[in-house]
Each structure stands twice: as C-alpha cells, then as structure tokens.
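Yeah, one chain of the complex is gone here, protein chain that is, but the others are all in their spots.
Think of it as A, B and C in the order they're written, each chain with its own count starting at 1.
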Amino acid sequence: MRYSFANDYCLGADVKILKALVEENFMQKAGYSFDVSSMALRAKVQELVGDPKASVFLITGGTMCNIVAISHLLRPFEAVMTCDSGHIVDHEAASIEAHGHKVIATKGYDGKIDLCALEREYARYKDCHMTKPRLVFLSQSTELGTTYTKAELKAICKWCHERDLFVYMDGARLANALALADCDLSLKDIYELVDAFYIGGTKNGLLFGEVLVIKDEALAKDLYYLLKQNGALLAKGFVMSEQFLAYFKDDHYLKLAHHANVMADGLRKAFLKAGLELYGTSKTNQVFIKVDPLLKDYLAREYEFSQWGKDGDQEIVRFVTSWATPKEVIEDFAKYLEAYHE
Amino acid sequence: MRYSFANDYCLGADVKILKALVEENFMQKAGYSFDVSSMALRAKVQELVGDPKASVFLITGGTMCNIVAISHLLRPFEAVMTCDSGHIVDHEAASIEAHGHKVIATKGYDGKIDLCALEREYARYKDCHMTKPRLVFLSQSTELGTTYTKAELKAICKWCHERDLFVYMDGARLANALALADCDLSLKDIYELVDAFYIGGTKNGLLFGEVLVIKDEALAKDLYYLLKQNGALLAKGFVMSEQFLAYFKDDHYLKLAHHANVMADGLRKAFLKAGLELYGTSKTNQVFIKVDPLLKDYLAREYEFSQWGKDGDQEIVRFVTSWATPKEVIEDFAKYLEAYHE
Amino acid sequence: MRYSFANDYCLGADVKILKALVEENFMQKAGYSFDVSSMALRAKVQELVGDPKASVFLITGGTMCNIVAISHLLRPFEAVMTCDSGHIVDHEAASIEAHGHKVIATKGYDGKIDLCALEREYARYKDCHMTKPRLVFLSQSTELGTTYTKAELKAICKWCHERDLFVYMDGARLANALALADCDLSLKDIYELVDAFYIGGTKNGLLFGEVLVIKDEALAKDLYYLLKQNGALLAKGFVMSEQFLAYFKDDHYLKLAHHANVMADGLRKAFLKAGLELYGTSKTNQVFIKVDPLLKDYLAREYEFSQWGKDGDQEIVRFVTSWATPKEVIEDFAKYLEAYHE
Partner (left out) sequence: MRYSFANDYCLGADVKILKALVEENFMQKAGYSFDVSSMALRAKVQELVGDPKASVFLITGGTMCNIVAISHLLRPFEAVMTCDSGHIVDHEAASIEAHGHKVIATKGYDGKIDLCALEREYARYKDCHMTKPRLVFLSQSTELGTTYTKAELKAICKWCHERDLFVYMDGARLANALALADCDLSLKDIYELVDAFYIGGTKNGLLFGEVLVIKDEALAKDLYYLLKQNGALLAKGFVMSEQFLAYFKDDHYLKLAHHANVMADGLRKAFLKAGLELYGTSKTNQVFIKVDPLLKDYLAREYEFSQWGKDGDQEIVRFVTSWATPKEVIEDFAKYLEAYHE
C-alpha cells in the first residue's frame, strides 16, 4: 500500500495520548464535560493562555468549532469576512451560510488576509440593504501552511476592534505555527489579541477533539446551550479531556507539531534538491509543490497526496506530514524522488 | 422640492390600478388570497403564461419572492449561482444566506450571466465538503437595465437543466423588458424556459405586490405553508389581486412599462446630446451615466438620482424613470442639462 | 350572497384611511419607510406611547411582526412561553419554530395567561439540556376576545422582568381592547409595561399594516437589517404610513374599534335573547357562542362564520364584527335568529 501524505488525520492517536485514554478508561466520570478531567483541562488551558477566567469548551471537530463560535458571536444579519483561502469559504459545505451568515471572501496573499483588500470590501457595507460584517475569520497556521507574525495579527485585530468586529482564529493547525522556531506568537499573545480561537487536536495526534477558547466570560455566556442544541456536546466529554491533558502536558503538543514541521522540511529539502519549485512559503507541515504530469504520476505510484490547483501548465499538489510521519519515510521519499531524475 | 429619479417606487399606484382597488373596497372577500379576485387573477396569469396548471402566488415584495421561491426549491445544503450584479448578492441583506443557502456570484457582463464564467465556477463543486449548486438566479430586466434575448435565456436554461439546476427569474422589472420593441421573449416563452419567476408590480404602478409563478404543480406543492411560515401570506390578499387584475387587463402593465422605457430614452437622448457617455447598454427604465463631480453637483441641485459606482475618475450615477414620470419633466431635464453646457 | 362574520379582514379600508392614501398617491416619497409620512407616523406613535425615543417600525402583517420581534429579541437557544390559545401556537404555521425557537404553551384561562401555570412550567427549565425560556408572548385583546386589566398585565410583567424574561404583546386587535369603556390600559401603560408590542391595522380598517413598537432604542438596534433580511421591508413603506396617519388622527382607530365592539354587543344581545349561551367572556369584536347543529345550519344559510371548537355535544362558533359592519346587518341578524325560535 502507498504511504499517504494526503492529510494529517489518517491515523489514530499519539502513543502518550492513547495511553492516557486507556489508563483512565475505567474511572467513573460525570457526563457532558462536567467531569474532573474536563475541569483539569480547563484549568490547564487557562494557565496556558494566562487567564483563569478564560472560557474553555471541548468540541469534536473543527467545522463544529467554527459553526458554534460564529453562531454564538453573531446576530442573524451579521456576516463573516475572511480571505479567499479561508477554510469556511470552500471546505465546510457552506456551514456558515447554513447557519445564516454570509461569508465575504476577499483576495488574500499566501493564505493570509490582505488588510487593504479587507478594508476596501468592508467599506462597501453601509446600510440595512446589505449584510453587516461583524467578524473576521483567520487561520493560524493558514490553509496554505503560512503563519501570521505578531505584528500582522496585531494590525488585523486593531483594525477589527476599532470597527467593532470580532476576530476569530481557526487553530486546526495552531500547534504547527506555535512550534516554529521563529514564531513570535504565544498562546498568551493570541488569547490577548483575538476574541475567540480554537486549539486543534485532531490534526496533531488526538483521536479527535478541539479546544474552543472564548476570551471573555460574558462573551461565552450560555454557549453550552448552543453546543447542546447543535449536537456538539459529547456525552463522554472526558474522552477528549483525557487526551488533551496528555497533549498539553510538558508541551507535548508542541513536540508533536515540531516533528511534523521537521518532516515537512525534509520533504521541502528533497523537492528543492530535485529542482522543483515550492508554491507559497509554508514552513509548517503542509508542503505545496509544483509538478508536471509525469512526475505527478511517478510520485502517485508510491505515495498518496492531494491535488491542490493549477499554476499555468503545472499542477500544484499538497503533501502533508504529521506527528506520526516516520523519518525513514521521508528519507525513502527523498531517494525515490532522486531516482526519478536519474 | 427636487424631482426624484432615485427609483421607480416613490409614488403610490397608477390611476387605473388605484381605481380598481377603490371600486372593490367594500366587497366582502375571503382571506389569504383564496378570494374571487385572487382566483380570477390566477386564471388571468395562467392565460398569460399559456398553462392552466401554472401555480400562481401573491407576495408583497421582491425580496420575499426570492426568499420563498429559493427556500422552496432548495434543500438545506444547496446553493444559488448568479452573476455579481444579481440583486440577491448585495441588495437584499444576505437574506438567502439567512435562509441557509450560499450565494455564489460569478463575473457577469453588462448585468447578465456569463455562461463561461458560470461553468468554470460550477466545475469546482465536486463533493460534500463544498456546497451543492442547485439553482441559477437571473433578473429580467437586469439590475443594469439590460435584457436577455430568447437565445440567451434558452442557452442558460439548457445548460442548467442538463445539470439538474433550477432556473429562477427575478422579474421586479420584467414588464420593462417585455415592453421593449425588440424583445423576443414573451411571458409564455419565459414560463416555458425557466422553473419559477415573478412578475413585478411594485416598480411598475402597484402600491405593492408581485406575482410568483411556479411552473410545475408538483414543484409548487405545499408552498402556501412556506408563505405562511415566512409571514408572507397577506390577510387581505385581494388587495394585491384587485390591483393586478387592472394591471394585466388589456396589457396595461406593458403600457405602463413602455412609458417608463420611453421616458428613459428621453433621458438617454438628453445625456448623449450633452456629450456624456452611457454606462452599459440599458434600453429599459434605468439609465446609467458617467458624470464628473461638477456636473453631478449641478444635476443634484434640481434632481434626485443615485450613486452607482466608479469608472476611473468618473462617477456612475443612475436615473430611474417610471410609469408616472411626466413627459414635461424629461423635457425640463433636457433643458436643464443643456443649460449646463452653455 | 351570505353576509360574512368570518373575520375582520374581509373588506378593503375604512373611507378616511383610503382617502388619505388616494390624496397622497402622487407625492414622491423616499423608499423603505424613510419618507416624510413614515417620519410623521413615527412621531405620532411616539406621542401616543409617551416617549419620543420609542422605536417604531412598519410591517405588512401580524405573523411577520411576531417573527421579526421574536427573532430580534431572542438568541438561538432561547424560547417563547405563552398560553395554549396564543396565536403563535397553532395559527402561524410554526413560524417561530421555523425561525429557531421553541414555543412553550401552558394552560390558559379564557384566552389569557395563567401565571401559576406559567410559573410551574418555567420552573422545569434548569440547564443547557433544555431550552431557555426568555420571552412571554401574550395578545391584547386575546384570541378569545378577552382583555388583560392593568393589574393583570402588571403582575405578568413584574414576574417576567424579575426573571429576565421579555414581554411581547401581539396587538392584532389591540384597538378593540383600548376602545372598551372599562379598559384601564392606555397605549402609554402598555408601552411602559411590556418590552415590545404591535398595534394592528389590518383587522381594524387598513388595507394592511401593523406598527411594531420596541421600547428601548438599544433594544431595537439594527432591527432594520432583520426586516430587510426577512423580506419585511416594504419598498413603498409610505403606503402604510399614510394609512396609519389617518388611523391615529383624532383617535379614529378607537372609533373604528368601538364600532366593531358595539356591533358585537348587538350580536351577543341577540344570542342571549334567543336563550343561547356565550362561550368565554369576550366584550370585544369576537363573539363565541354555543350552538346545536340545527341552529348552526339555519344560521349558515344566510351568514358566514367560523367553526371554533366543541364543548361536549355543542359546537362553539365564532362571529366577528368589524369597523365596517353595518348596524342594519346586526338588526337583520337579530330578526333572523328570532325567527328560528318561532
């Protein structure tokens, strides 16, 4: 069978995380994330973001985080702004529109929001015949594997808050950003800057689970009702908490993400060595690369990866590494790629 | 007070229509459009579209028509496609999204759908991670005053129906299209081609009211429930029917629209004579014109009109005539415009 | 043709109201209720409720008022409480549920809310596994023609506000309550007590139209967006305002409602004289009466009225009078009824 670089959610859980789950398996706990593990997890996240009053929720997946957070923050006639590569634009089955809100996508660059484009578009919304932009959605790391710097995030948040717009961060691959050596944004910084965000678990070694953080206690008021109403309140919430406690213990989540990033660096190195051109500037665990059809077929014989788009004649494909990608697989891949050019 | 060319809904009703209303005022009738006038109106519309089985509904306004028809035709995860100037894109407060459906806008030309652009975009929707396009929305006459020919509409409908997409026509200014001398599309043609459309009354001489027509009896099943549920089932439905009976009698609606078109021709002639450049190719009752700031100010001293957009340095403004625009007003306007250049 | 007592919306408009509309017909006005008539109407309503800061909106019908007001006041997981005869329970096609909110109906008496029953039910809602009651809906006059006294309304509002519940009043037939000689509730009282209410026009002499009043400027924030988004912002808002200005001028609305009430008294008198038993204690324009099948058939030969329910063997039927019911019709009816017993 071919090795898959198709995504970072193709295996079960990291060993430490799975072990935590197994060890706690026969402990009786309360339902709906009101148990001891969930309480400990909340305290841990509050410590990580530096605010004992941060509101913390356990949610099974990223699409659900986005639905719940956005439904919670917006009134029916309010809209979300984001850039064209934003995950909610084309990859979540129009779930935001299904929950009543227009998603306004402006041209981004390298997977990130272009504040000028955003401002130009924002200026068009003037009266009740149009929708009312109220929240800016961004991803860290982005859908193209790039990351916002502290200065960039600050500028966006300042611009938003001056206009009474919320900032919400999709953190499906947040750990991959945080684990970068040159990342100048900590969880505390993010918590201080944005209004709500989630820390992804599914794509970084959990069986499933994300942690939604809402900044303000008042802002999070009654969110449990919305969770329950959307079928998002898992009966055995502790199954997520137990995993997340192991995830956050001793910065294990950063180590997992670091590994994924390093493996991706290995891929990038191999591609560059083979004279190929990277697409975009990702330094995290997603690798975008331009290939011609012949090479694509050659790679596809041994590896799974995904079609991303086109750039003129060339196709852009995506390789994703994860916490679980073995070093040997990367070495083998490099050899296999090298063999093509011989 | 300045004369207003701001829109075609700034007066009450045409005299004949108002008279019909007044004459029927003291006749006891059944509620919710199940009365004799509404039945007569349905028969009249069925005659006009050439099908005694056409389903006909009375609705107070155009936004409500669009909401009800689209909500009725689509399942929750299905989406609407249209061109960027489509009224539902930016002028109805994201009501389609509020009712759960994504609106996908592709680049149009001269207010009309560009089938190539539509096709390119359509091809992107492939699986359940994206929304599912299911209906194409177009306006006749368009938001830029232009009109689809029979050949154009046929091509769009053929393309749509081959892909199991509904075609829905917003006819807020349908009469203005039908009243053009060179219009080769009759109500019967439209009924045959599209799946649903509405014939606007509000912008062509009614106090208010639109007639929604759904092609297929089966397709219209249970639509009354949706009307009631959306607060769109007027208690005194006969107030709309009585007006519409006078509207359709002896093609009065076409005469009203013809007058509006002719008055707009008068404006266009005056603008061209003054050496100004029209924006787009409208031949109906909306006139788009490029003006410089000085001229704009000069015109605004005596007339109301609306800001439309920009084309480089020049502003595009819109003048709208109606069934009620007096010939003398157009003559005066022409003189006033002429005076500017002297 | 039989004379209809089926409802109070079976004719056009009162003469004074229609005249106002006709007189203003050719005045150019701004769209979407931002015109001079609508501004004057807002000032008039503000005067009537005694607060120059009251927020006033023009809406085409009662179901739409209820949808918009309730959607505006509640968050997605919040619910409405009312009594079992409340109009939203069974007569508006589950429009409140369609807009996302549970309607909790408790047993009422004589068409009114029983605060004990409400309290008992309210006590059951405790956590996020259930919905969260947030608004109490009541009608004045009620669906059974009865009315709340000032003391009753005060008690309900006090109870609600102590629990952070909004009070919303459906005033489809509010004028009929206000016009009663023994009514101790003025528009000012109502405005002071409840959070939002509407003053019905459709059932008391307008072609169509209701006035929604929201108490607090902050509470009404952005409601225009919701109106537009729900297709409830009529292009020619002035058509409603012009009618309402005549409606409120010199308390004309109270005179219209008084007439309807007096005509209903005539019916009640006739029924009692004929030895029939009234159902409930309505003193407004709805008359509920118990009849046996033979009498029902006899009445149905000459008059339209509606089936209401059953009380053991006997049927309860409803007769509705209006601003337009001629005195002679009531006299003839009394004779016709008398003839039955001879």
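Following the convention adopted for this analysis, a residue touches a chain if its C-beta (ideal position, glycine included) is under 8 Å from a C-beta of that chain, and two chains touch if they have at least 3 such contacts.
These figures come from a predicted structure and were not determined experimentally.
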Of B:128, B:181 or B:339, the residue touching the omitted chain is B:128
Cross-chain touch to the chain not pictured, restricted to A:196, A:232 or A:260, is A:232
Which of B:118, B:227, B:256 or B:317 contacts the chain that the document leaves out: B:227
Which of C:76, C:200, C:266 or C:280 contacts the chain that the document leaves out: C:76
In the full complex, which residues of subunit B touch the absent chain? 32, 71, 75-77, 128-129, 131-132, 222, 224-229, 233
Interface residues of subunit C toward the undisplayed chain are 76-77, 79, 90-94, 97-103, 124, 128-131
Subunit A residues touching the chain left out here are 1, 3-4, 6-7, 9-13, 18, 21-22, 24-31, 60-68, 92-95, 98, 202-203, 207-208, 225, 228-236, 239, 324
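The rule is simple: only the chains that are shown with their structure count from here on.
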Taking shared numbers over all numbers used, above half giving same and below half different, the subunit A and subunit C interface sides are same
Would you kindly say which chain has the C-alpha centre located farthest from the C-alpha centre of subunit C? A
Measure off the straight-line distance from the CA centroid of subunit A to the CA centroid of subunit B, and report it in whole Å. 43
Measure off the straight-line distance from the CA centroid of subunit B to the CA centroid of subunit C, and report it in whole Å. 34
Would you pick out the residues of subunit B that each touch at least 2 other chains? 92-94, 98
